[in-house]
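Missing here is one protein chain; the remaining ones are kept as they sit in the complex.
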Amino acid sequence: MLLTVLELIGIAVFAASGAVAAVRARLDVFGVTVLALTTALGGGIIRDVLLGVHPPTSLRNWPYLLVAGGTGLIVFWFHPHVAKLRRSVLLLDAVGLGLFVTSGTTTALALGATPYAACLIGMTTGIGGGALRDLLLREIPLVLRREIYAVAALAGAIIVAVGHWIGLQKGLVALTGASIIITIRLIALWRKWNAPVARGLEG
Amino acid sequence: MLLTVLELIGIAVFAASGAVAAVRARLDVFGVTVLALTTALGGGIIRDVLLGVHPPTSLRNWPYLLVAGGTGLIVFWFHPHVAKLRRSVLLLDAVGLGLFVTSGTTTALALGATPYAACLIGMTTGIGGGALRDLLLREIPLVLRREIYAVAALAGAIIVAVGHWIGLQKGLVALTGASIIITIRLIALWRKWNAPVARGLEG
Partner (left out) sequence: MLLTVLELIGIAVFAASGAVAAVRARLDVFGVTVLALTTALGGGIIRDVLLGVHPPTSLRNWPYLLVAGGTGLIVFWFHPHVAKLRRSVLLLDAVGLGLFVTSGTTTALALGATPYAACLIGMTTGIGGGALRDLLLREIPLVLRREIYAVAALAGAIIVAVGHWIGLQKGLVALTGASIIITIRLIALWRKWNAPVARGLEG
C-alpha cells in the first residue's frame, strides 16, 4: 500500500521532470504529454520486462497513466520561467530517482529475485525513465554525466536489500533508501551550483 | 488471416519509411537495410516483449524479415529524388502507424489483454518502430514533434477496442481503425504543408 503510494508519487515527479524537459525543448502540448508518460512509466516497464511481468503493471492500471499524463498537462500549463527549467529537471529527477530505485528494488524482491538481482533491477528502474527522457530529447543521459548518479542509486538499492534481509518493515526501508538517494543527489547538485565552475558544465 | 496481411503491409510500409529516412541520411545499402528492418520489426518486437510472447513473432517467421528487407532494398535502388524524401517518410509513416496500431491492439486483445492494456500496447506497437528509426538517425521522434500523432494512434486503438467489445467483425474493425488514423495524420500533414509557416518547422 505505502509502496503503491510511493510509486505513484515517483511517477508524478518523473512525469514532471519529463514535462519540464519537454517544455524546455519547446515541444507542444502533445509532445510534452508523451514525454511525461515515457519518463514516468518507462522505468517501471523496463523493470516488468526484466522480471517477466506481462503486460507491465503500468499498462494495466489506469491510475498510473492518469497521474503521469495529468502531471504532464499541469506542468505544461503552469511551468515556471524558462530560466529555471534546467534546475527543476534536476531536482525532480533526484526525487524520482530515489522513489523509483527503492520501489523497483522492493518489487523485485517481492517477486522472488535474489538481493543481488533486485539491486540491479532497482537501479535500472530508477535510471531507465530519465535515460529514455534524455535519449528522446537527444541529450547524453544524466547517469553518464553526473558524478554520483549511479552511485547514489546503488547506495539506496543496497540499503533496501539489506533492510529486507534483516527483516525490517518494508515501507520504512523504502523511505530510508529513497531519502538517502535524494539527499546524495541534492548535495551533489548544491555543491556543483555553488562551486567555482572550471569546466563550463554546471546546471 | 486478414490481420496477417494487414501486418505484412504495415511492415512493408514502415520498412519503406525507414529505408527512405536512411537514404536521406546518406547511409549505404547495408545501413539502409538494417534501418528498414529495425523500423518495420521494432514495433512488433516491443509488442511481443510487453505481452510475453517469446521469441517475438517476427523473429520466428521468415515472411516478416523477407518483406521488410526486400522493401528496404527496393527503396534503396528506386528511391525518389532527394527533395521529395522528407514527405515520403511522413506519408509512409502515417500509413504504417495506422496499420500497426490496429494490428497491435487486435493482437493484444487476442492474447487476453484487457481493452485498456490493449489500447496502450497497440499505441506502443505503432509508435515504437518509427521512434526507433528516428532515434537511430539522431532525430527527435515524430511522436514528440507532431501535434496529433499520439492522439491519432489513441483514436484508432480505442475504435478497435470498442469494436471488439461490442462484437463486430475483427477485420472490419481493424480496417476502420487504421483508416481513421491514416486520415487524421494525412489531414494534419496536408494542413501543415498548406498553412503559412510561422515557426520554421514544416515538413
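Which chain is which? They are A and B, in the order written, and residues in each are numbered from 1.
Here is the rule we go by: a contact is a pair of C-beta atoms (placed from the backbone, for glycine too) under 8 Å apart; a residue touches a chain by one contact, two chains touch by 3 or more.
Here the structure is a predicted model, which is why all the values come from computation and not from measurement.
Only one residue in the set B:15, B:136 or B:178 touches the chain that does not appear here, and it is B:136. Panel shows subunit A; residues 49-52, 108, 113-114, 116-117, 120-121, 131, 135, 138-141, 143-151 of it touch the chain omitted from the view.
One chain of the complex is left out; on subunit B, the residues touching it are 22, 25, 27-28, 30-31, 33-35, 45, 49, 52, 54-56, 59-60, 62, 65, 135-138.
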